[in-house]
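One chain of protein is taken out of this complex; the other chains stay put.
Let's turn to chain A:
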């Protein structure tokens, strides 16, 4: 079946690229070429994947062709395929940016193999349909990210890296403990099988404990309130390419896992978890944006905004209507592109102005008008200015909140939108609008500008013709809230199983 290959390739391509990069270790140029080629291939494959699942098909591959619940399975529905597509897009953009940004010494310490490993881990996490397998992909991603974060071995990086490592390891251990409890409760770890087994027994102590532990673990990964301390402590220490790919993808894998598990395996509706998630979402939005307000380092402002925006996605899921989940899906896709782009722009701000501290930079609008435009597109999109992609994302979340009559959280979401705009205005006023600090300007080549422009173009495209992505998100939301198809695709009727066993 061709479906098989299409599901496995998004993981296989980056893994193969990582291996190839270690083979050509001495030549950073070859490594870069391999990485860019692999990212482009990933983008093509994931686009094909999205085309295949767009009509509602759920592609499933069971490794070793074992019968239904026993094999480790990969599956792609609309959400999973869309996430892989954005991963491919970001992987390519950041790989091109890395050509200029990653120092030779970092490239020789293994930037490219780790980068490809990270992409493989992320794609694997989006496609797997087995809980333990999800843990393994989380670990692949985590180990690669540890390496990437401390690549330059500066004091700052080692400090931030240790905090990142300690808290993420703890989160992973919670995840593993929850897996143990779920296995005890259900005797299976296949997501669909789990969903079916737990349907009647969701009240058992082990399953309940697992549900809380899993939420704790994923909220840690997603950097939600009050578990986000590791993110602003570490993200700004890496090189810009690393910070951008982290900002775009890593927390969103946590969000993806929350959406997947709490729509499919442990439905959120009507549980105490739903209330908790609603409160967490609101507090995440608010604390994140306030954290950003007092920062002066562009990268730290953006780091706190990651936290803040995670709140919107969680809010979409916590409301738990088909429309609200669709809003969450749209928000995740929009945010990955915009946030990574902002980090890439921050890199250019640092390069042109000579500093990331906006108090000491200035006059960037005069030095580089093009940069000013390319900053405004993702910045205004993040703030939710129409007609950019962020406007539609926020509109959907807030609309869903109003529909559900969740007045307080919706008000919080509106207020946070304004404060986000304030933060972006602060960067604009200090770094761009003021008179130049010293007029010193370093040249910025195409390697940095092309990815930024490309991602800005995607943001504009989503903004000006939001219709297809909105429709896709709505269908994805429908598919997520009623996972019968997903379950049926993963656990085919018993006759097939028996037939395969006999054969």
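In this text, a contact is a pair of C-beta atoms (placed from the backbone, for glycine too) under 8 Å apart; a residue touches a chain by one contact, two chains touch by 3 or more; residues count from 1.
By definition in this document, contacts and distances are computed from a predicted model.
Participant: So which of "Multicomponent Na+:H+ antiporter subunit C", "Phosphoribosylformylglycinamidine synthase subunit PurQ", "ABC transporter permease" or "4Fe-4S binding protein" is the UniProt name of the chain that got left out?
Facilitator: Missing chain, UniProt protein name: "Multicomponent Na+:H+ antiporter subunit C".
Participant: Which residue among A:150, A:194 or A:413 touches the omitted chain?
Facilitator: A:150
Participant: One chain isn't shown here. Among A:24, A:37, A:67 or A:136, which residue touches it?
Facilitator: A:136
Participant: One chain isn't shown here. Among A:176, A:283 or A:395, which residue touches it?
Facilitator: Final answer for the missing-chain contact: A:176.
Participant: Just one of A:67, A:162, A:366 or A:421 touches the chain that is missing; which is it?
Facilitator: Of the candidates A:67, A:162, A:366 or A:421, A:162 is in touch with the missing chain.
Participant: Provide the residue numbers of chain A that touch the chain removed from this figure.
Facilitator: The list for chain A reads 132, 135-136, 139, 142-143, 146-147, 150, 153-163, 165-166, 169-170, 173, 176-177, 179-181, 183-184, 233-234, 236-237, 294-297, 300.
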